[in-house]
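Missing here: one protein chain of the complex. Every other protein chain is in place.
Lettered A and B in written order, each chain numbered from 1.
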Amino acid sequence: MPRPGFVLDVDRSTPPILFHHGEGFRLERLPAGRSRVIYPAEPIEPLKNPDAAIRHALVNPIGDSEPLTALLKPGMKLTIAFDDISLPLPPMKRPDIRQRVIEAVLELAAAAGVDDVMLIAALALHRRMTEAELRHAVGDRVYDAFAPHGLLLNHDAEDPDNLLFIGTTEKGEEVEINKRAAESDLIIYVNINLVSMDGGWKSTATGLASYRSLRHHHNVRTMQHSRSFMDRHASELHSANWRMGKVLKDSGVKVFQIETTMNNNVFGTEGPMSVLQKREWEWSLTDRISMAGMKTALDLMPQRTRRQIFQNWQAPHAMTSVQAGEVEAVHELTTANVYKQHLVPVEGQTDIMTMGLPYISPYNVNSILNPILVACLGLGYFFNLYRGKPPVREGGVLIMSHPTPWEFHPVHHPSYIDFFEQVLSETTDPIRIEAEFEKSFAEDEWYRHLYRTSHAYHGVHPFYMWYWCSHALQHLGQVIIVGGDVRAVRRLGFKPASTLQDALEMASDVVGRDATITHIHNPPILMADVH
Amino acid sequence: MARIPLNRSQTTAVVKRLPINRMVANTVGRSSASVSRIARALLTEPTVPAGVHKEAKVSKVGANYDTDWARTYPARFARLIIRTTIMKPIVDALASPSLEGVDRLIDLDGPVIFAANHRSHADTPLMMTAVPEPWRDRLFIGAAADYWFTNRVLSPFSALVIGAIPVERKKVSRTAIDTSLELLADGWSMLIFPEGARSPDGWAREFTSGAAFLSIKAGVPVVPVYLLGTDEVWSKGNRLPRRAQATVVFGSPIMPTADDDNRSFALRIQNAVALLADEHSSDWWQARRRAAEGVTPSLQGPPADSWRRAWARSGPERRGGRRSWPAV
Partner (left out) sequence: MKALRFERSIGRFAAANIASRLAPGGGAKVGPLRLRDIDAPALPGEGWVEVLPRLAGICGSDLATIDARSSRYFEPIVSFPFVPGHEVVADLPAPIGHLAAGRVVIEPVLGCVTRGIDPVCDACARGDLGNCERIAFGSIEPGLQSGFCCDTGGGWSTRMVAHSSQLHAVPEDWTDEAAVMVEPTACAVHGVLAADVAEGDLVVVLGSGALGLLTIAALRRFGRPCTIMAVAKHPTQHQLALALGADSVVLPHELTRAVRRATNSLALGDGDIIRLTGGADHVIDCVGSEASLTEALSVVRPRGRVTMVGMPGQVHVDLTGLWQREITLAGAYAYGTETLPSGERRRTFDLAFELVAAAELGRLVTATYPLSQYEAAITHAATAGARGAVRIAFDLRNEKERDRA
């Protein structure tokens, strides 16, 4: 029986606590008496027979929807959209959930005599997926059946010929999505709900949308009004997507949503990585040896090798639920299932929050976690993994640990380099950045070219990363990065510290001597439910 | 040199008195009887008097060969060594196999029956190396008793190296079934070629219901497997194999349903392999579309004359691929 997440009060007997630190780890002693650690739940039981569960979900839909078997008709136009490389994290061992679901869907489509089928990676403004990545996601069988005929595509948010303007929401937000999808008799969306932010109308209204449409909710105002964007009902980001979903629905776009959830089994229960999801006082001799060995070995390796090793890690996480049918009803259930794994009840806020940032974020799979992504991972994703209120009080201090190297993947993140060199050197204020720089990056011909033909994130994407941080930037009194490249950290507008002790000292200038501390023991992912 | 205590005539006399075949005994009787004649006489069995019913001797080889010893740990270890150090390198070198669909087995647990089409002697070693862990280490094979267990040299060889148990082609033998069911219940997985024999022309024979019967009896799933290219590696009738590319396509496991009988389930297995064949030659989606319409190309090929069957099988690519005349 997997144990739920819990909050540990640090005392003098508490062993050093694990902090992820990019492609490495730190073991830090937290001050006794005023610190607490939030631990994630252990991986919950996966579905015994995932394929059968998928088939069951398809014919027993949730909400106002007919079974998929009834929706599939000969001669219809069917589009299957699926989540891109940003999910799940880290990438999962084969077979990917998407492969299972898509194969099950296609089996039914074949039986129903559907000829016109198109598969689209719903990547919005993310980079196009490579052949290997697509093969991993949908499986070789589906790839070989569709890709050679041009029926398996990456969505292109900058292709004027393949976008369709649908309408505007009551708040004036323009809705424009992939034309093929919009003109299909049915869109089947295959989702992986890693965190509670994913899924729902965000799948279609964001994943298949154009820049013109996305800018209405990917902006500073929306992010500052999403408290947090991980909590659908308190998230302006989601409200906007739901409004857009209504426009889609009213215009006759029909979506059959298939959402899946997965458990926290990121590092496995065996092997050297398994120590990373154990609680420190339960580390066995083998665990201690493997941690010591890993740390030593990693220290000896060049950065490139370390990155390769970590990027090659495929997580054994397994599917815990699948639900299909009408978008909103499905998503309610999905969210509840995600919460089952992630939610940890926490009492009240503290002055300081600490977190160890791992090597991966949604935007650097097979790539480099550049400084902007470091900021986004900490201030955007981890900070927002709360329901109610953040675990750190307003005006408090956030201490993150990551090497933050001044390094970028030139193919994947070309506009990030320019954003870092030319925008952040001017200002780190999201509002100024949005007003002064966004347009020129979003409309830059070269970025557009690289996004459409190579494997680059859209020119505007680094801005979104920065907007993602805006709620945290507004909330926090200071951000400190431990063990980071000093110049890069300063460029981000944060304070560099060489050790956690230094960082805590620096923080005491802002929040006083006896400040209380919360450490978020993530990953595996947890979501603080703060009362 | 040690002296033989008897001279030739004395020996002849002794031998003649033994219960041996009379006809042979007579040849020994001549004074010029050679050593070889004496030996032959000794080896022949005596003639049986009329009216006496002699118990038929139970053959120790053929279908009755007892292979239990081949599943003891030392034998398994020896098989592992042979497989990894001899068989695998040879298979890799000759057939450079590509495996497809292994991911379909990921949720599978416990013993299974791998049912593959059969084209060549290369099929067995190929499958033995291609079947993924954990099934590979506890795999046994139903092999034709009249081919693989004909004598006392070949029988242990078959049992040890390929982990075979003897199965009779023509009739349902109790022993084979009992052994198979026992082994399946014990957690061993089975490799079986339901066609019963290698195909003569590359097109498959009708699948017999052996695999289906065992699956239903043992409650074990069947994994359909489509083998391609092994006839290029070692075609029936050739004495030696040659280099070619082989492919192993694993299908999704199928379980017999409540209304399946041996015949219908065997047909389902055959269709599953046919679907894999179609999937491999076209693609997964088209194969499924054809399967849904019931027009999956038959494994047995078109019902036509032999040249047209051969012609259909070779396909335009293969026709152009290998020229039988020298290049000019």
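In this text, a residue touches a chain if its C-beta (ideal position, glycine included) is under 8 Å from a C-beta of that chain, and two chains touch if they have at least 3 such contacts.
For clarity, every value in this text was computed on a predicted model and none was experimentally measured.
Touch, as defined at the top, links the missing chain to these shown chains in the whole complex: A. Of the candidate positions A:D418, A:D485 or A:D529, contact with the hidden chain is made by A:D418.
In the complete assembly, the contact with the undisplayed chain comes from A:L450, out of A:L450, A:V482 or A:M527.
Interface residues of chain A with the unshown chain, by the touch rule above, are 409-414, 417-418, 421-422, 440, 444-446, 449-450, 454, 456.
Please note the rule applied: only the chains that are shown with their structure count from here on.
Rounded to a whole number, the gap between the C-alpha centres of chain A and chain B is 52 angstrom.
Within the complex, the chain B residues that touch chain A are 100-101, 103, 106-107, 279, 283-286, 288-289, 291-293. Chain A makes touch with chain B in their complex at residues 49-51, 94-95, 99, 103, 106-107, 110-113, 115, 117, 139-142, 144-146, 148.
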